[in-house]
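The following block contains the structure, expressed as structure tokens.
Shown here: the complex without one of its protein chains, the others still in place.
For reference, chains read A and B in written order, and residue numbers begin at 1 within each chain.
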Amino acid sequence: MSTVNESFPVKSTRRCEMIEITSQIADIVSRSGIGNGTCTVYCGHTTAAVTVNENADPSVTHDILITLGELIPKNHRSYQHAEGNSDAHVKSSLVGCSEHVLVKNGNLLLGTWQGIYFCEFDGPRNRNVSVQIRS
Amino acid sequence: MSTVNESFPVKSTRRCEMIEITSQIADIVSRSGIGNGTCTVYCGHTTAAVTVNENADPSVTHDILITLGELIPKNHRSYQHAEGNSDAHVKSSLVGCSEHVLVKNGNLLLGTWQGIYFCEFDGPRNRNVSVQIRS
Partner (left out) sequence: MSTVNESFPVKSTRRCEMIEITSQIADIVSRSGIGNGTCTVYCGHTTAAVTVNENADPSVTHDILITLGELIPKNHRSYQHAEGNSDAHVKSSLVGCSEHVLVKNGNLLLGTWQGIYFCEFDGPRNRNVSVQIRS
């Protein structure tokens, strides 16, 4: 049994943005030397999230961000939080701050079209992603 | 410490459908011989998801699918993705492609009314669910 912890920075450049982080995580899996186990990707921010979705056609992430933005508007008469980013907190809890991908034969067991994304909902900011691989 | 990986097929027959997969997963837990640990259920598809919800009254899954369908319509003037399934990608990231259930004394530690569901958002299709049990 073995556990490897690493983290890496992510820099967002827009308010809302899905940034693919699959290759950074695949590198950590590879360096870990772990063949079979679980990979947990954790985001320690309350206005961001982590998700898995299609990485073949960039219009998919465009449509996800557009839809979330229409469902959860930036400004709303009922918001009490004074920082103007209540929408980002809601999106964070709906998408979730962690993802888990299985590791098999030293590789992330992602589906054919799946990539791992850091979701920025209140950027641009300097963010950090934690990764734990466990055999 | 022991890890067991299995997968099984799921065949959806409608565009949107919640298919209960609790018994298949309980069988894998049973076959694994693992008494205490974690069970990760992972869906490698970007237009589907996995969730835990009530399995006593089928009207619950009906109401979940109806509500998601009204929140996230199939057609929207802002969608750029040409395959006509942007709504399914959004639902996948909101519901999430994995679930984790604790295993205790050789059984899934589900609540009284909880079942595990594969959520199809762009069927009918032949799908696959991966399961990892870890002691």
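Throughout what follows, a residue touches a chain if its C-beta (ideal position, glycine included) is under 8 Å from a C-beta of that chain, and two chains touch if they have at least 3 such contacts.
Only a predicted model underlies this, so the values are computations on that prediction, with no experimental measurement involved.
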item	value
Listed residues B:S12, B:S32, B:T51 or B:S130, member touching the removed chain	B:T51
Sites on chain B contacted by the missing partner chain, in the whole complex	1, 36-38, 51-54, 57, 59-60, 62-64, 66-68, 70-71, 94-96, 99-102, 104, 109-114, 135
Residues belonging to chain A that touch the chain removed from view	1, 3, 5, 40, 42-46, 71-72, 76, 78-83, 86-87, 89-90, 92-94, 96-98, 100, 130, 132, 134
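Basically, only the chains that are shown with their structure count from here on.
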item	value
Between chain A and chain B, centroid-to-centroid distance (C-alpha), Å	20
